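Note that this complex is displayed minus one protein chain, with the remaining chains in position.
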């Protein structure tokens, strides 16, 4: 560069200023924000769009890529012409954020997610008249507090099941019958205990306290006042000393049990099935368990509404529902589905349709300030407090 | 550069006309040239940082995760006063410092060998060898360490004859994994630093009576300090911001990155996440200021 053309400091500053202004003018484009308001439920089905995008727990949308034998997506695609893309999530919190991106038409949501989606205007009302298989679903699953709001239905029940106590029979002896294996007796397996990495796991501790520490007067593990939450937190902090690692990625959980880095902890039937190992066993402990009751929901931002309805109708149809819930290890949603299971005893094992048993399970809910157990004299801790508590437990 | 206007007038295409116009107005030229990178710089750095700071001053509705845009210092206060954040900050900082120390200690002799001892051919092979791990995905490497350190894994198998146990998942495993992940980023700048020290300087030192250690201490080290600092900045900042490896091999531990992730992902509390994210930024500012004080950045 020749000397005379070198700009002085002040002129350089001027140029920079001009450049920034230019750049900003270019950057300030139109602000296109059309807010998705809650519309009426669809009245009539149209033509299928040719594709549908599904946000789901693992094991709900199997197209043979994990196991060639396990595929109920391909028949759906052939039947409807809707090509399925799916995204698997590990926790309800993760799903909530993914759902907000608007990239998914259908969402498989547990009870701790469904109402949050409704409250955030991310879920659209579902017209059950357009889902022909809805009629056969157990009545006690319909219009529950986690799939309906003010009489408006927001989803189709899929299946339900309990969080199980899984353990390695080589190490954990005698075989446990109580959640105490991961709480009061956890020190026996110090460094090899695992727990689910989500604030909702606090409910597992609360359920244990509900059975073993009646003086705390816990009525519902999702309705904890500050003292009750503190007791649960203390229990979990004590548990942390014995935890090897927390899990939220079910593949990580599988590898940890395979290598023996984890030997006891909360788990899902689908993980037990995947491990398929003689020394890995899972039970429903005597305290009962926290559980999930899952709902197919329609995104308020769905672009493929017709295919979404087609999927919801297909996945709750007896044959597909039986295959999916049996694979995942949970109770199907209808008598008709029970007739379709490969294992004739499946519905008995998972107590499908057994309302009394269902009462023993504590389905995931989102804790809110207004106590879910009906107490009005205290304010309960909400999910943000649970989250803060959870990070504190992990330290 | 300074062609006469009269000459330029003859036989002009539009392109030539623009070139001529620009050549006589360096300010227009410079402005046009700089606006795109500056837009990038402003958006990515300034706006993003400002947005982060502003977000930290908002609050959030715990049920729906909607952001409530009323100003409040609550989040900052929470982060500063809660013992949890202090613990996690210290853990993260300690990890970053330890990983950086380990990486620099390993990288110095390797880089010295590569730059000053190895033959041209060996040197090329070593550079490729150092670069190769960078082609593999971060997750692949982290999961590889998970497998190596697992019960019955490679580590335990190799350690068996010497009665060495695998450290299991936890801080030790995390330190090993992070040190492995960022080592190439430390070796390469230090290697380049050594490579920039002319052999004649080493000979001159020896010629003047300097022994090997004296040469290293008084000639080589001062000259590669900027390179070491560059490498240290890489390993330090990369470790400081990491939250994935800790999930894979870190056992029950959580780092600042996990707290940010949990608050964005699980709690959906973006403002608190932003407030937590200010901690590593503050640490980096302090770190870089300290480095600047030593004068090491001047030669970067």
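Read from first to last, the chains carry the letters A and B; within each, the first residue is number 1.
Here is the rule we go by: contacts are C-beta pairs under 8 Å (C-beta built on N, C-alpha and C of every residue); 3 or more make two chains touch, one makes a residue touch a chain.
One rule holds in what follows: contacts and distances are computed from a predicted model.
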(message) So one subunit is absent here. Using its UniProt record, which name fits best from "Sarcosine oxidase subunit alpha family protein", "tRNA-specific 2-thiouridylase MnmA", "ABC transporter ATP-binding protein" or "Multicomponent Na+:H+ antiporter subunit A"?
(response) "ABC transporter ATP-binding protein"
(request) Considering the entire complex, write down the shown chains that touch the omitted one. (result) B
(request) Tell me which residue among B:219, B:240, B:259 or B:279 touches the hidden chain in the full complex. (result) B:219
(message) For the chain left out of this view, which of B:33, B:90, B:158 or B:208 touches it?
(response) B:208
(request) Name, in rising order, the residues on chain B that touch the hidden chain in the full complex. (result) 198, 200-201, 203-211, 214, 218-219, 222-223
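The rule is short, and it goes like this: only the chains that are shown with their structure count from here on.
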(message) Counting only Cα atoms for the centres, state how far chain A is from chain B in Å.
(response) 35
(message) For the complex, give me every residue of chain B touching chain A.
(response) 1, 26-27, 30-31, 34-36, 38-39, 42-43, 60, 62-66, 84, 87-88, 146-147, 150-153, 168-169, 247-248, 250-254, 258-259, 262-269
(request) Write out the stretch or stretches of chain A touching chain B in their complex. (result) 2, 5, 7, 11, 14-16, 18-20, 22-24, 26-27, 91, 93-94, 96-97, 100, 116, 119-120, 191, 198-199, 240, 243-246, 249, 252, 255-256, 259-261, 366, 368, 382-385, 387-388, 390-392, 394-395
